[in-house]
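The excerpt is restricted to a subset of chains, each kept in its original location.
As written, the chain order gives the labels A and B, with residue 1 at the start of each chain.
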Amino acid sequence: MAPPPQGGRNYPLNCWWVAALADEVGQEPLARWLLDTPVVLYRGATGEVIALEDRCPHRQAPLSAGKVEGDVIECPYHGFRFGPGGRCVHVPSMASPPPIRVESYPVREIGPIVWIYLGDQQRIDQVPPPPQMDWTTDPAFVMRKGVMPIAANYLLLKENVLDLTHLGYVHAASFGIMDWVNPPEVTVDGDRVTYTQDFVRSPLAAGYAMSLGLAPGMPWNRHGFGTFLSPAAHESGTVFFDPDQPDVPGGQTFFAHLTTPVDAGNMLYFFVAARDFANDAAAMDHFAQILMRGFREDEEILSKVQALSSRQPRRGSRGERSVKADAAGVAARRIVDRWMARETIDDGIDRAATPD
Amino acid sequence: MAPPPQGGRNYPLNCWWVAALADEVGQEPLARWLLDTPVVLYRGATGEVIALEDRCPHRQAPLSAGKVEGDVIECPYHGFRFGPGGRCVHVPSMASPPPIRVESYPVREIGPIVWIYLGDQQRIDQVPPPPQMDWTTDPAFVMRKGVMPIAANYLLLKENVLDLTHLGYVHAASFGIMDWVNPPEVTVDGDRVTYTQDFVRSPLAAGYAMSLGLAPGMPWNRHGFGTFLSPAAHESGTVFFDPDQPDVPGGQTFFAHLTTPVDAGNMLYFFVAARDFANDAAAMDHFAQILMRGFREDEEILSKVQALSSRQPRRGSRGERSVKADAAGVAARRIVDRWMARETIDDGIDRAATPD
């Protein structure tokens, strides 16, 4: 069930993945390698996001090194131009353009996120749309967001956010949340996996306490939860409660952990965090600083795991041994496998080589 | 027809290639990897260039890390010495040397260029000699030259110099030649491909104008041409004419673009440029500066093309689509294929793996 160590694909193609944060895409071309595919993203004349194959069919130059004019992108090598649908619209040395094209990919911009579909176009209507996360477009929530390339298979971060018993080890110095010890409740509902954990009169970590205006270590109630929404998206959060008023939510925090495979050993990790309290700019900036520190701790451990699993040892144990705290992660892997099994697209990859 | 993305050989062995510029070779050994082969070059007692396999047959040390004495090169590890013909002439621990040797390669020094033959020695007489470029030894021309390693297959530069419609895109900021838009006339004569293009009362680029002592943008006549001389060599140039005296050449510029494969994804690009006007040292130095800027632009785009074609995408278009402006490049590829087909040397490479 582990990610493929030396290659092989362990992600579904017929799925909406995150291509970029909305504010990363502008008039300047943005080059991204997504699902083992070179993609160039830019905004057209009316501001809509355009995603094309990032390879000129003439002589293989990356279009992303060229320039955008209106809806059109121009190859940096010989000036071939391509429109938003991928069709060649101009070759400088020709009176009219030849019938050549690059692939064009459907995108959807929803709140802070640009989603892309790189799968079988015939199947797009049967594929679940980008998962809804209402708080990302709810003005009651103030957001901070970012993107981090991580030299690890995307599933490693998936499992990371589905098993928070690593908090007390990887993030002791940053988040300081030391009470996430017991395996959470896990429920599987179709293609979704949700864990929940309730903390009752549990001492608040310093970061939590500061945001709530309370003393660090103050016994407080909180409800933690997380949901595998799709192979691309995980949503999690915490709701705080005054232990003396346990029915009145006293602040909510939400996270989107969005992972897009680059190739077998690399991912892009997009994250969005938001809360509906203590969300003035200074407080949110401080919150974002702590988050970045924690996410870099994840990057460090995950890239070490990837490096170790990529450098095949001569002998010694292989495979992995799961425990109860892995229930959500293991269920998520099964769902990813189901998404992959549903695909019949001929992508030239030997299916027998993918993990099971 | 594209260069092999992941390896495979797409260059002929039985061909004279450029090993070095003449002034690169001296008493100090020069290590070069040419045609997937380690070569050491040095000058012997009488100044002649010697080229040997750069690998001691005793324990595989590179001879180029050793020292030269007269005609002889000494291995840096145990002091084995080899003469210009490749024969071992001394082993320090032995009274007389054993019958071991390294390969010795024919070289020809012509003007500023050292040519090498690494192919089948039995066939050397049937192989065209290094192509003649008379201006490289004509005192009327003043030269500037250089060598640049480029992380790209050698054919990519070949095509680059055979299709100058890239001038207005890759070199707009350096050469500023914006009028090379139409496909040139192309003629194929045996193993040579020549393009020509005449510009009549066309505004002079700033660099051209400066060298001619004219105002930038002045309408002027010029005749541009380029010839694929062999898989190793391309010659090009421009002849300027006063539009009011179109039969009197008013200055000539010549270029040699000499590309030697290092391996499937790397080349050495040797270039020589010369002109018979505005060729005092200061003017030539300025000329060389502009050239270097332009050649670095080529390096940048070609290494991007190579990187993209080396990182195989999961899907998307493959192959290349040629247009009329590629006529010379496509003809050149066919000639390279013919050179390769003529070879029967058993080099241990599966011929089926080479492109066609």
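The rule is simple: contacts are C-beta pairs under 8 Å (C-beta built on N, C-alpha and C of every residue); 3 or more make two chains touch, one makes a residue touch a chain.
Treat the numbers as computed from the prediction; the structure is a model and nothing was measured.
Here 2 copies sit in place, and the number of copies making up the whole complex of this structure is 3.
In this text, only the chains that are shown with their structure count from here on.
Subunit A and subunit B have CA centres that are 46 Å apart. The part of subunit A that touches subunit B in the complex is made up of residues 9, 33, 35-38, 53-55, 57-62, 65, 74-79, 91-94, 98, 100-103, 347-349.
Subunit B meets subunit A in the complex at residues 2, 159, 163, 165-166, 168-170, 181-183, 301, 304-305, 308-309, 311, 313-317, 319-325.
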